[in-house]
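The complex appears here without one of its protein chains, the remainder shown in place.
Up next, chain A:
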Amino acid sequence: MAGDGEKKPKLEMVQADGAQEDCVTFVMHDEDHTLGNSLRYMIMKNPDVDFCGYTITHPSESKINFRIQTRGGVPAVEPLQKGLSDLHQVCQHVLNTFQAKVNEYKEREEKPME
């Protein structure tokens, strides 16, 4: 965030030795429930995902452990990417709808004054 002296890795991947690519725990730094819960919801909506959850390891540290387990041999990075881009699209749609409605409201408010 603002005024960070050194560069910390934003995203790390932790995999158990010997496991395939479909069960991965992602460690996301400087994140909390804001992104964690909304991303979890989007990824759970993916039919390829067997398990998806996140924890905040300790409330004093701002990082989350985000775990994804897939079925069907899909690498775990894929649902994460899909979830992020889906969430991005949802926000874009919400933004467009919101801006349109606000402008509509403002125009409606101006009409009685004419």
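Rule of thumb we're sticking to: contacts are C-beta pairs under 8 Å (C-beta built on N, C-alpha and C of every residue); 3 or more make two chains touch, one makes a residue touch a chain; residues count from 1.
FYI, contacts and distances are computed from a predicted model.
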From "DNA-directed RNA polymerases I and III subunit RPAC1", "CCZ1/INTU/HSP4 first Longin domain-containing protein", "glutathione transferase" or "Trafficking protein particle complex subunit", the hidden chain's UniProt protein name: "DNA-directed RNA polymerases I and III subunit RPAC1"
Residue numbers in chain A that touch the chain omitted from display: 1-3, 5, 10-11, 13, 28, 31-35, 37-42, 44-47, 77, 80-81, 84-95, 97-99, 101-102, 104-106, 109
